[in-house]
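Structure below; questions to follow.
Every protein chain of the complex appears in place save one, which is left out.
The first chain written gets the first letter, and so on, giving A, B, C, D and E; residue counts start at 1 in each chain.
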C-alpha cells in the first residue's frame, strides 16, 4: 500500500536538522519533517526562577508558536489578539515536559534553558518535529554551558535523548508521521514522545471520529516506536555522536 | 496491599452524582470522587457558532475552572489575572473533545451545548471527575432539548456514554483514581477517557519521574478500563437507565 | 397583602447557612436566601500586602464572582473575556468594605483574610446574601487564626457582626429581600448593610424608575433594619453563640 | 464653627461652570468645586447600542477617568495598566445611572449620548462634581440634538435636573462638600444625588471608621438636600434658565 | 498667497502657554496652537527606574494621550479597549526622545521626571504642540527640583530648549504648522523637532501621497527652522528668561 505522497505506512517523511540556524542562541536547530519546518532555539541563563532558587536544581521550559503564514491561510498573531490560545499553551507545555524527561535538573545546576519552537512552515506534525528538534537545541545549549563552566564538565545533565512522532489510523490503516492532508482525515490521532532507549515519555491519543480499541492503540504505539527509534538515530548522527 | 486511604490499588474512591444541583441549567450535576467535587452544568442554546451555521450540525464545548479556594492554598482568579492559564485551557479542551466523542452532531441539530465544569474542591482527578460528571449534565440537557422539541425525539444525539479516570504508578505499583497525595508521588500519571462500551476516547500518559515501558503502559490501561467500566455503571444508575 | 411567592412585604425568604462547605478554606459557608445560593470562603494568610507591612495591622478583602450558569441564561466567564466587569468590581468592593467595618485590623495583627464569594444560583440579592454569608466565613477564619496562635487569643478582632438585605418599592409598596422577579420591577432599589447592633455600615439606594422621597427612604430603611436584625439572629444561631 | 478652609459646615466650596470648554463636543462643561475640576463632555450619536435597536428609545451612558497628575502623586494610566480599576468602573456606573434618572429615553428617540468626565484636578468630591457638570453637558447635547432635528423639538427628553454633593461626619460634625483633607478624616462619608425637585436619585453612604445611626444619616441627608438645592440653582443660572 | 484661515504659508497659528494649569504637578503647562490644546504636566520623583539605580543618572520619559472627545467624533478610551494603540505609543516615544535630547541626565541626578501630555482639543499638530509645551513643564519641574534641593542648584540639567512644528506640502506649496484640514490634504507631512540653537533633534518626514524630492525636503526643513525659532522665543518669554 502506498500513501498519497508515495510513502509506505511505516515510513517517515524526509527528516533534516540544520544546527546553529539562529546566530545568537546557545543552541539552535532548524528541523524539517517533509514540508514542516520548525526553528528551535535554546537560551541558556545562569539563574533559575524564584521558586527554584537555592534548590541546587536547574529548570527547562519551552514556548511554541507559529508564524502567521506557516499555514495555508494566514492566522492572526497571538500578540495582536492579546492572548495565547489553548492549542499553543498545550503544545508549549508538552514540549517542556518532554525535555524535562531527559534532563537531570540536579546535574544541570542552577541554570535555566528556555527552548523556543517557532513554526516556519506547518504541514502536520509541528509539535512532534518541535520536540525532536528541541532536543538538539537543548543538547547544544548544555554543551555550551559545559564549555563555559556553567555546568560541571562531568555532569550527566542529559540522561538520554528524546524524539516524537505522530501516528494515526486512516481508512483503517495505521500510518506514521502524518502530514496535514492525512491528519485531517485520521479517525484516531496520536502523538508519542519516546526516549532514545525506547521508553515512553508522553502518549497522547485522541479519537477524532471513532473511539478506538486496545488493538488499534497497540498497533499505533508499535509504529511510533519504530519511528522514534529512527529519529533517535538521525538525532545522534546530527550531533556527531 | 493497602493505600494510605485504605483502598486497594484497583479501587475507585467513593463516587456520587447529584443531578440538578444548579437550578437554572438545562442539565447539571455535582460529581464527587472522594474529596474532589466538581459542579458540571450544561447550557442549551438553539443556535450554533457562525462557522457551523447552515451545516445542520450542532456543537458541544466545555469550560473548566477552579474556585480560588478549591485547593489547599488560595489561587488567584484567572479573571483577576486577566488571562487563562495553560492548564485550564488544556483541560477545557480535553473535556470538550471527550464529550464530542459521544455526541452525534447531526442528530443534535443546530443546537449548542456548553458544559461548565467548576471545581469546588480539588483533591486530585479533577479533570476525570469533570468529564464523568459532564456526561450526566450533557445527557440531561439533551433530554431537555428533546422535551422542548429542539432536538428530534427519535434522534440518537448521544451515541453512548463517556467517563474518565486517572491511573498512575506509585512505588512501582499501578493504582487507580489518584488523590492529590498519590498524584504528586506518581512516577507515571495517565488520564484515560473511555466510552461505556470500553473503547478509548483519550489516552494521556506522562512520565513524571521516569520514562515508562510498554508493560507499564498496558498495566495502567487495564486498570483504567476497570475503573471506567465501573463509572459507566454508576452513571447509568444515576440516570435511571 | 401577599407577594407572588406567598411572603408578606416585611418577610425574608428562607435563609440557611452551611458552614464548612468548602473543605480547604479556613472559614467557609454556603448561604441560601430563597433560591439564591452563594459560596463564601475565607482564606487566612499570615502576612499582609506590602503597603501594610510593619504597621502591626491586618487586612480583609473580598472577591465576588458568578458561575456562568448561576443565571437564567449563561454568562461568559470574565476570565475568558479577559477583564472584570464594573458590576463585579463594585460588589467585590462593597463586600470588602462591609467586612472591614466589623474587623479591628489592630487586633487582627499582620494577617490577611481574603473572602471569596462565588454565586452558585442567582435569584436576586446575591450581594446581600454574600455579605451575610461572608461574615460567617470570616468569623470561622478568625477563630482558626486564634486556634493556630496567629491571632492573640484575647484579641477582639471582630467588633461585632454584619449582615445585609435588599429592600425596594414595588407598585408603591416597600418590600424586604427582593428576588429577581421583584428586583426588575422595583421603582427604587436599596441595599443596606447593618451591624448586629443596628447601625448602618452601607446604604446604597438607587432610583430605578423614579426619584424617591425622604418618606420612602425612611420606610425602606426601617424595613431593612427589621430584616438585618433577623439575619443577625440567624447568624448568631449558626455560629452557636 | 469654622472649617480649615474658612467655610461653615453647611457651605459649599466655590462652584463654577464653564460651558463649551471642549471645542468639538455637542455639550461640554468644565465644572469647578473648590480645587476640584472635572471636564464633562457629551457626545451625541444618532444611533443606539444593538440591544436598543428598534425600541424607539435612546441611551445615555458615562465614563469617568482621572488624568495621571490630577492627584498629589502621579497615578499610572489605566490604559497603560491595560485594565480599568474598580473605583473607575463604580463611578462611571454611578454617573450613568444619575443621568438616566432625568432622561426620558422615549423622548430622546433612538439617539445615544455618552458623557465623558475627566478629572483635571482632584481635591475630593470628583464624582459629585462630575455628576453636577455632566448634567450641563447633557442638557447642551440635548439642545444640540433638538436644533439638528435629531430629537423632536417638543420632546421632554430631560424630565428635570440632577446634581450631587458629598457629605460626611468629621469629629462628630456633619459637613457639606468635603475636600480631600476632610474626606480622609471622615468617620462617615456619603454621596447623595438629587433631582432639582428635591427627590433622591442615589444615596451611597459608607461607614469609614464607625457604623452610623439613623439620626446621623438623617442629619447628613438634610445637609445634602441643602447643598444640591443650591447646586440646582447654580445649574439653572449657568443654563440661563 | 493666503491659507484658508488667513495665514501666510510661513506663519504659525496663534500660540499660547498657560503655566501652572494643573494644580498638583511640579511643572504644568496648557499649550495652545490655534484650536489644538494640550495639557502637559511634569511629575518629579526622587528615584529612578531599576535599570538606572546607582548610575548617578536620572531619567525623563513621556506619555501622550487624547481625551475621547478631543476629536470631531468620539474615540473610545484606550483604557476601555484594554490596549494602547500604535499611534499613541509612537508619539509618546517621540516626546520622550525629544525631551531627553536637552536633558543632561548626569546633572539631573537620580531623579525621574514623567511628562504627561493629554490632548484636550485636537486640530492637527498635537504632537508638536505637546513637545513644545512639555519643555515648559519640564523646565518648571527642574526648577522645582532645584528649589527642593533634589537637583544641585548649579547643575545644568537642561542643556537648552526644544520645540517642534509640523510642515507639509499642500497643492505644491510648503506650509508651516498644519491644522487638521490641511494635514489631511498634505502630499508630504513632516514633524521637525529642533533645539533653541537651531539644531535638529528629530526629523520625521512621510510621503502621504507622493514621494518627495531633496528640494522639497530642504524647503520644508527651512520652514520648520523658522517656525521652531519663533517657538523657542515664545517659550523663553513664557519662562521669563
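The definition used in the following text is that a residue touches a chain if its C-beta (ideal position, glycine included) is under 8 Å from a C-beta of that chain, and two chains touch if they have at least 3 such contacts.
On a predicted model such as this, the values are computed, not experimentally measured, just so you know.
Enquirer: Could you run through the displayed chains and say which ones the absent chain touches?
Expert: Per the contact definition above, the missing chain touches A, E.
Enquirer: From the list E:5, E:76 or E:90, pick the residue that touches the absent chain.
Expert: E:90
Enquirer: Would you write out the residues of chain A that touch the absent chain, in ascending order?
Expert: Residues touching the hidden chain, for chain A, are 22-25, 28, 35, 39, 41, 43, 45, 63, 65, 67-74, 77-84, 88, 114, 116, 118, 120-121, 123.
Enquirer: Which chain E residues would touch the chain omitted from the figure, given the whole complex?
Expert: Residues 83-87, 89-90, 92-93, 97, 101, 190, 194-195, 197, 199-207, 210-214, 217, 221 of chain E touch the chain that is not shown.
Following the convention adopted for this analysis, only the chains that are shown with their structure count from here on.
Enquirer: Given the touch definition stated above, what is the smallest step count connecting chain B to chain D?
Expert: Step count on the best path from chain B to chain D: 2.
Enquirer: Both chain D and chain E are touched by which chains?
Expert: Expected: no chain.
Enquirer: Any idea what the CA-fit rotation angle from chain A to chain C is, to the nearest 5 degrees?
Expert: A turn of 120 degrees brings the C-alpha atoms of chain A onto chain C.
Enquirer: CA centre of chain C versus CA centre of chain D: separation in Å?
Expert: Each chain reduced to its C-alpha mean, chain C and chain D end up 28 Å apart.
Enquirer: As a quick test, compute the distance in whole Å between the mean CA positions of chain B and chain C.
Expert: Averaging C-alpha atoms per chain gives centres 33 Å apart.
Enquirer: Between chain B and chain E, what is the gap in Å from one C-alpha centre to the other?
Expert: About 59 Å, centre to centre.
Enquirer: Give me the residues of chain B that touch two or more other chains.
Expert: Within chain B, residues 82-84 contact more than one other chain.
Enquirer: Testing understanding: with touching defined as stated, what is the shape of the graph linking the protein chains, line, ring, star, complete or other?
Expert: Shape of the chain contacts: a line, open at both ends.
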